[in-house]
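Heads up, one of the protein chains got dropped from this complex, but the rest are sitting where they should.
Chain IDs A and B follow the sequence of writing; residue 1 opens each chain.
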Amino acid sequence: MKVSIVGGSGYAGGESLRLLLGHPKVTLGQVTSESNAGKYVHSVHPNLRKRTDLKFVSALDLEPCEVLFVALPHGSSMKRMPEFLSVAERVIDLGADFRLRDPADYPKWYGAPHARPDLLGQAVYGIPELHREAIKSARIITGAGCNATTTILGLLPLFKHGLADPSRVVVEVKVGSSEAGAKASDSSHHPERSHAVRSFQPTMHRHTAEVMQELTFGGQTPKVYFSATAVELVRGILATCHVFLKDNLAEKDIWRVYRQEYGQEPFLRIVKDRTGIYRYPEPKILAGSNFCDVGFERDEGSDRLVVMAALDNLMKGAAGNGVQAMNVACGFEETLGLEFLGLHPI
Amino acid sequence: MKVSIVGGSGYAGGESLRLLLGHPKVTLGQVTSESNAGKYVHSVHPNLRKRTDLKFVSALDLEPCEVLFVALPHGSSMKRMPEFLSVAERVIDLGADFRLRDPADYPKWYGAPHARPDLLGQAVYGIPELHREAIKSARIITGAGCNATTTILGLLPLFKHGLADPSRVVVEVKVGSSEAGAKASDSSHHPERSHAVRSFQPTMHRHTAEVMQELTFGGQTPKVYFSATAVELVRGILATCHVFLKDNLAEKDIWRVYRQEYGQEPFLRIVKDRTGIYRYPEPKILAGSNFCDVGFERDEGSDRLVVMAALDNLMKGAAGNGVQAMNVACGFEETLGLEFLGLHPI
Partner (left out) sequence: MAVCPECEAEIELKEAIKGEIVQCPDCGVELEVVSVNPVELAPAPEEEEDWGE
């Protein structure tokens, strides 16, 4: 099956390229990058040395393919989606342009109306654990925000079963530096970014819309209060979510709900361990894997439940999830090409 | 093919377990650990959660198998090799006990005579790039020291072709913290080890014997002067080697010799790039991969050639090399189970 990538020089595009190169069902088509056209892909992605002599091409030379991964900066794929749909049967857009279903949400959250509201109906929010069936027949499969993915997967069972108060949800994500992408900036300059514990968005909003959209059950939409802090990581997110339970549930009950929802999911692991060093979800040991680990702890003296969720923002938070969605859409074994378990120690 | 591991709770044993779990030709037998017998392997190796419910067993319960990986502390496998040979057709010993061919070297370098010199003849130094043919018929395949492997692979072409002065070889290895193993110590306590640039062995000797043994060509044994410095890494080694060329060779000539020796090797890459960020070998992007990257730069004003070599001490420096040697010994495709390319960015 021929798969191409538009926007292959960034981190999400490069990670998609790495995964697709190792995917048994995929023949790699083209990888586009306007700024690097004509250059070897390994000159930008050194881990691909001796693995492929593929060169970047311009998007103008894009040939037809079965699946097209799109990893472009914000706002680009909105305008060019018709062009992509004319080239590929399925488009997996890792960007943010088609994530929200309601056209009215775009001016509200992203400050500008959607360029192609007519296409929104064809787009499915591409997290398989949430929309496996819909993905099977979708032509546009959207990526999900990496912080949103972590939060949604952490809290889904609670809101699906109506166990948590939707008016009081506080989430703080601790994030690595690769989340900001491959473009260097003053704040990513090593002497400034190294060893940072930086409250770069104490009242963050960007991913809230997706989280509220995906955690709406029974007409009830939770209000989510976000915060983001940069920590000493390149890959990885840890979301610490504070929710308040409607009933006085014991941890046993919480185990049951999470096991019911996630027990059969190949990529979701409930991590709450009485022994060992890694007792709760921790991002560094997930680097390169497609896992999202979820744990929780009841606050004895109150109705608070702290839920912790971790993943690799470039894998389950972007490219890995894209390949997983491709596997679902094309009827392959969902874990195909995504078997890497992560490294320990790292 | 049934493969078991003796000493599965350490880092090298754990990495072997991760690789063997993902190896298409391997059925995992037993994984022994005296201290953790009865415990789940994932309680010690968290990246194996939801992947296996295997439990550690005691080495006393070891059943016959085709290949036995041994990852025991120094001195243990020497005494127990007969026991291992009675259980397995082939033993891959990641430890140091059988690495030196000459029995006289053991008291000289390791301070004590070898316990089973009679078995030394059956042991082959297990780096496939050096001894591919011999490995095919060996019953004992030894691992190689991770620092030694890095240095040997960096310098092999020069000494094989007699291009460098054997009396003046200075090597400084920069190493990560996982090299010291899973056992905690005062110096590995995070506040003490973090951000260290620590000359912990300025006049290191431990790996010299192996390097001299494997770089002996035409009866000439090079004298290697080692130094080791700990740096801010968990996995990874960068060896910076200073050699002095007999003739005034240009970089083109060096390229030719390295390409001649390593061009067809799946795991050895010549990394010397005029562009990009990663122009010379760099350990962090090799984490989890079985690559050893080698680069070099001529010192214009003198006869010095600086050779740089990098690898992951737990992969090509230990478990990955063990699996590669197993593939060679059992007639499998040499890269089987070792396809992971490493992560970028990381």
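To be clear about the criterion, contacts are C-beta pairs under 8 Å (C-beta built on N, C-alpha and C of every residue); 3 or more make two chains touch, one makes a residue touch a chain.
Please read these numbers as outputs of a predicted model, since none were measured by experiment.
> Given the contact definition stated above, which residue among B:89, B:232, B:273 or B:303 touches the chain not shown here?
B:273
> Considering the whole complex, which of B:251, B:299 or B:333 touches the chain not shown?
Answer from the full complex: B:251 touches the omitted chain.
> Considering the whole complex, not just the chains shown, which residues of chain A touch the missing one?
38-40, 43, 53
> Tell me, which residues in chain B touch the chain that this view leaves out?
On the side of chain B, residues 251-252, 255-256, 259, 270, 272-277, 279 touch the unshown chain.
The criterion applied here is as follows: only the chains that are shown with their structure count from here on.
> Centre to centre, by mean C-alpha position, how many angstrom separate chain A and chain B?
About 35 Å separates the centre of chain A from that of chain B.
> Please name which positions on chain B make contact with chain A in the complex.
Per the touch definition, chain B meets chain A at residues 11, 14, 18, 21-22, 43-51, 178, 182, 234-235, 266, 269, 271, 273, 275-278, 282, 285, 287-289, 291, 293, 339-346.
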